[in-house]
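A quick write-up on the structure given underneath.
Missing here is one protein chain; the remaining ones are kept as they sit in the complex.
As written, the chain order gives the labels A and B, with residue 1 at the start of each chain.
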Amino acid sequence: MEILDNLGLGFETAFTPINLLFAFIGVALGTAVGVLPGIGPTATIAMLLPITFGFEPVTSLIMLAGIYYGAQYGGSTTAILINLPGESSAAVTALDGHQMARQGRAGPALATAALGSFFAGTVGTLALALFAVPISEAALLFGSPEYFSLVVLGLIASIALASGSVLKALAMIVLGLLLGTVGQDLVSGTPRFTFGLRELYSGLNFVSLAVGLFGVAEILRNLEGDITRSVMVQKVKNLWLTKDDFRRIRGPVLRGTGLGTALGVLPGAGHVLASFVSYSVEKRVSKKPQEFGRGAIEGVAAPESANNAAAQTQFVPLLTLGLPVSPIMALLLGAFIIQGIVPGPNVIDEEPELVWGLIASMWIGNFFLVLLNLPLIGLWVKMLTIPYRVLFPAIIAFASIGTYSIALNEFHVYAIAFFGILGYVLIKLGNEPAPLLLGFVLGPLLEEYLRRALIISDGDPSVFVTRPISLVLLLLAAAAFIIAVLPTVRRKREVVFEEED
Amino acid sequence: MNMHGARKDLLAGALFVVFGLAFAITSSTYEVGSALRMGPGYFPLVLGSVLVLLGILIAVKGFVAGDTGELGPVPWKAAVLIVTALLFFGFTVRGLGMVPSLLVTVFLTAMAGRNARVIPAAVVAASLTALSILIFVIVLQLRLPYFGPWLQG
Partner (left out) sequence: MPQGHSYDAVAHPRLGRTRPWAGLAAATLTLAACGGGGGGDVEAAAAYPEGDITFVVPFSAGGPTDTVTRLIAEPMAEELGGTIVVQNVEGAGGTIAAGEVAAANPDGYTVLMHHIGMSTAPSLYPELPYDPLEDFKPVGLVTEVPMTLVARSDFEPETMEEFIEYVKENADTVTLANAGIGAASHLCGLLLQEALGVELTEVPYEGTGPALTDLVAGEVDIMCDQTTNTTGQIQAGEIKAYAVTTPERVESLPDLPTTEEAGLPELEVGVWHGLYVPTETPDEIVQELTGALQVALQDQNVIDQLAELGAAPSSEEEATPEAHLERLEQQIELWRPIIEQAGVSAD
């Protein structure tokens, strides 16, 4: 019953008034900033991180973690309301979430996101508390070859994100992969496609790409002459889920949570993979796959749950091994160091109050998020009544400041303009932007893991099939690919898909 | 407009071919290496070539299938205004500072709206600038100077 003792200790720590207060402030601030268009979770955390440096270690980490999932939550809200994902996993939520909003169902979409996230967060936290050690050992089984195979599987699965032509989706993925190569090559240091601009050495910025492809392109679509697309949302029907909605989201939430819990542990892009793999799973198992991309509530429930479960289990390697699996976890690791705590496998024994307090606070934070956001749904939905002539300049203004201030780099602002035009043209020509975005996120990983695996194996490509986990993942990828391009399936997809205008 | 009905796919294919070529040609100026000893040029070269291939397939398929997608109107004025606005911001945010730079940027953007008029756009610009200052400088404490060195003689 050690676990109970640990959790007891955790809740004792987290339930002090000061820690409760800062957990709440953390999620509230995170949500508030994350919801600004053009400011994703990463930028939110970076902006708010130094605020926490002055506090006690436990309080500081509790608040930081609160900011993290608050920001993620806020990012999903923006994705649903105005189709502007602040990070890659929210790009998946935007697909159906924004369609729901357009159909006057922003309320249920937001409620689904909140409830799914809370459920997933609870399960994720429990998994973290119960199985932290075995989970972290599993994470160590993934070397570069396994990772490469997993990313391949993820990329294949992302074809399912497109509701249109498979060929075009593939082309968009490849274009995204190529855009991901912009910047300094990791192995040789050679700057690629940077036009000699040092500002591009670190690569293109995700938020610029997302704001351009989704935000600006959408604005231009909406300003297309007189053929008015239903610019803003139709009359809001209801704010809450119907009985039927509840029935429909049950499965997706459960499956999404499972996938997210498992994939979140993996370094790199675990939670990105989680959200869109869960989306493609739902699309596959659904009896009405044609509804995906046009406002299927399952398409919001699954990725939001996956994303949030992964957000919790991401902490496993950090807390048990002292190893950060994502840039955000690296920031948290930095917070440990600033607080004078040596990160490493011993932290959990040496600072049990800190670790278990943080774990308990995550659950509390998720609870606060639900409390905070369910009543706010009405308010968010009201935001949709802001006249468009005010809304779109606001998007441009916030995105300009947000992307510029991330690194005081004006090229991130120019990139918005470039990708806005590119995105508009691509969308106009019948291509969907989501696969490009995922290619962009996964591209650098694909190349990095591939090349590293080959460097370590001394140029022997058989590592990808002699290592069992890698082999299984590649076989799954092959199966997924066959299903995706199978002619019958394809024909069905094409009939289903017709540009809405 | 409806030349062959397949203009969308043809154009899309062509665009992918152009991008694929641009990446592939540039990649070949980097060290390429071999499949098992990849240089910095290898990965983008292969992907660029794949993109060219996909572009051709899309165009050919569009030509054969001939779907009837019409391009529809293009909001030229809005596109030019928004791009100008973003470039202006990037260009001047350091020199002019946040306030003047943002005012002009938001004004230009607001003018991109349908039936936009000068005075309402100016009002939008002023209020959004004020709101941005409130959020970013006052609440989030970002160190973005209000007025930059260009305005200080």
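Simple rule for what comes next: a contact is a pair of C-beta atoms (placed from the backbone, for glycine too) under 8 Å apart; a residue touches a chain by one contact, two chains touch by 3 or more.
No experiment lies behind these values; they were computed from the predicted model shown.
K.L.:
Which of these touches the unseen chain: A:Ile3, A:Ile18, A:Leu140 or A:Val285?
P.N.:
Result: among the candidates, A:Leu140 touches the missing chain.
K.L.:
Write down which of A:Thr242, A:Asn346 or A:Thr385 is the residue touching the left-out chain.
P.N.:
A:Asn346
K.L.:
Please pick, from A:Ala14, A:Val216, A:Leu323 or A:Leu426, the residue that touches the omitted chain in the full complex.
P.N.:
The missing chain is touched by A:Leu323.
K.L.:
Which subunit A residues would touch the chain omitted from the figure, given the whole complex?
P.N.:
25, 29, 42-43, 45-51, 53-54, 87-88, 139-144, 180, 183-191, 196, 198-199, 201-206, 267-268, 317, 321-325, 327-335, 337-338, 340-347, 405-409, 440-441, 444, 448, 452, 455-456, 458
K.L.:
So which bits of subunit B touch the chain we can't see?
P.N.:
97, 137-143, 145-147, 149, 152
FYI, only the chains that are shown with their structure count from here on.
K.L.:
Spell out the part of subunit A that touches subunit B in their complex, as residue ranges.
P.N.:
Within the complex, subunit A contacts subunit B at residues 33, 36, 47-48, 165, 167-168, 170-171, 174-175, 177-178, 181, 185, 187-188, 190, 192-193, 216, 219-220, 223-227, 388-390, 392-394, 396-398, 400-401, 404-405, 410-411, 413-414, 416-417, 420-421, 424-426, 428-431, 447, 450-451, 454, 459-461, 499, 501.
K.L.:
Inside the complex, what are the residues of subunit B that reach subunit A?
P.N.:
Listed in rising order, the residues are 8-9, 11-12, 15-16, 19-20, 23, 26-27, 30-31, 35-41, 43-44, 47-48, 50-51, 54-55, 57-58, 61, 69, 71-75, 78-79, 82-83, 85-87, 89-91, 93-94, 98, 102, 105-106, 109-110, 112-114, 116, 120, 124-125, 128-129, 131-132, 135-136, 140, 142, 144.
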